[in-house]
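With one protein chain removed, the remaining protein chains of the complex are shown where they sit.
Chains here go by letter, A and B, matching the order in which they are written, and residues are numbered from 1 within each.
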Amino acid sequence: MKKSSLILASAGALLLMAGVYLAFFVAPDAVVRIDDRELVRYSQKIFYFHVPVAETSFVFLLLGGLFGAMYLGTRKRSYEQMSYAAVEVGFIFVLLVMITGVLWTRADWGVWWEWEPRLTTFLVLTLMYSGYFVLRSSVQEESAKARFGAIFSIIAAVNVPLTFVAGRLDSLKPVHPTVFTLQGASMEGPMLAAFLVSMFGMLLFATSLYIMRLDLLRAREDIEYLKEELEVG
Amino acid sequence: MAAGKQVFAIVKKDVLAELRTKEMVIAMLLFVILAMVVFSQAFGVILNDLDRVGGGLLWVAFLFMSMLGLNRSFVHEKDEGCLEGLLMSPIDRPLIFFGKMLGNLLFLSIVELFAVPIFFVLFRLELGASMAGIFLATIFLSNVGIASVGTLLSTISINTKTRDLMLPILFLPVIIPLLIAAVSATGGIMSGEELTEVYRSMRFIAVYDIIFLLVAYALYDYVISE
Partner (left out) sequence: MPKQMAELLKHEKQSPTGAQTEIEVAGLSKYFGKRKVLTKISFELEKGGFLSLFGPNGAGKTTLVKILSTLVAPSEGTVSVAGLDPYKNSAAIRAKIGLISHSPLLYLDLSAEENLKFYGAMYGVDNLDARIDELLEQVELDHRRYDLVRTFSKGMTQRLAIARALLHRPSVLFLDEPHTGLDPHAVDIFESLLDTIRQDHTFVMITHNIERGLALCSKAMILYNGQIAFYQNKADLDKDMFNEIYRQKVKGEH
């Protein structure tokens, strides 16, 4: 493992652990009143991880599209590898959003799945980016694989915000809790601190994954190339 | 003006070939009617509430039908090497997109022009004349998006190993935002909702159309040339 990714991964891990501590011991508990009794809803704690995971996934999916566009513009192989690695990391985080989201709906709403706009949006993203990987594996020639991968990563990245807006078109009010509105975040003090620590921890962790993956892709290409050279020579 | 002539020639050629065989349009129309029959049999119970679910039913049928045509559209180009012939000519790449896209839009709209009245008769729905105009406008607006995204993605899918199997996997997730808006608009019209809600959905569809027309315009060169 490269030094840079090791440092990033450790820093991310430390921040995430700090996030766990802050979320459980510092941030205020969510309390509901049922009759006269006060109930603490610990399931709300997943918010400190679920939301950072979701935002990290956006960052990397959009980066994937951006690097894809740079590859098409320059035809430099490295941009294509960056695009692919970013989409892969983004996809892992989309899956994590799905998993944490399903856990939360089960704990809070008592169902495994709810056709709620935001959950549905992530399901659509999961399927769309699965299509990205299926597309790549369905093209044989390396240069065409890179080209179509880059093109679809752009189309998909453009479609991410559209999917989100479309999910809100329905006049039915979403049941998903909203923290961020156009007026800013409705968080303050310890809650915000816990959230921000988790957020940065998640981003650092994802970046370290991205760097490792990129190194692996490059190493794999070098090996493929050497193998070919040996065969020919 | 040369550009207009080239785009027109591509559309004309597709229409001529289709007029000769009629295979695509007829298959699409039959498919759409069959889909309606399948729905009516599968969801018999809730058909009393058709005002609400009718829009969704129509769009599912239209989306799957459109993929039949989109796949077909490039199989013809690819099989005898015509796409290569087209690429060797001095035409600007985005013009190829606009030619193919307009052809697909035309076929889609023609089939729907027959399918919509059949849909209304089969499910005993009624619309006033003023509403019918907005209804058709919504469908046409959505067709622009379907044809744009579909033409772009079917050009990609035709170059993969699995060819026509690939298109739904790429096309459906990308088209879902448009589907949501189209269902909401047509559903709103049929259930007599406030028109402001309907217009909001139609505006979204228009934005979606413009965005993907621009994306296709920018990317098409990379899609078809190496």
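Here, a residue touches a chain if its C-beta (ideal position, glycine included) is under 8 Å from a C-beta of that chain, and two chains touch if they have at least 3 such contacts.
Just so it is clear, the structure is predicted and the values come from calculations on it, not from any experiment.
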Revision key, fill the gap. Where B:16, B:42 or B:129 are the choices, the one touching the absent chain is B:16
Check your understanding: If you put the missing chain back, which residues of subunit B would it touch?
Key -> 2, 5-6, 8-10, 12-13, 16-17, 20-21, 76, 80-82, 84-92, 225-226
**Study point:** subunit A residues touching the omitted chain (full complex)
**Key:** 75, 77, 142-143, 146, 221-222, 224-225, 228, 232
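Everything below uses one rule, namely that only the chains that are shown with their structure count from here on.
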Revision key, fill the gap. So, in the complex, the side of subunit B touching subunit A is made of residues 152-153, 156, 159-162, 166, 169-170, 172-174, 176-178, 180-181, 184, 197, 200-201, 204, 208, 211-212, 215, 219, 222-223, 226
Practice item. Going by the contact rule at the top, pick out the subunit A residues touching subunit B in the complex. Key: 72, 124-125, 127-128, 130-131, 134-135, 138-140, 143-144, 147-148, 150-152, 154-156, 158-159, 162-163, 165-167, 169-171
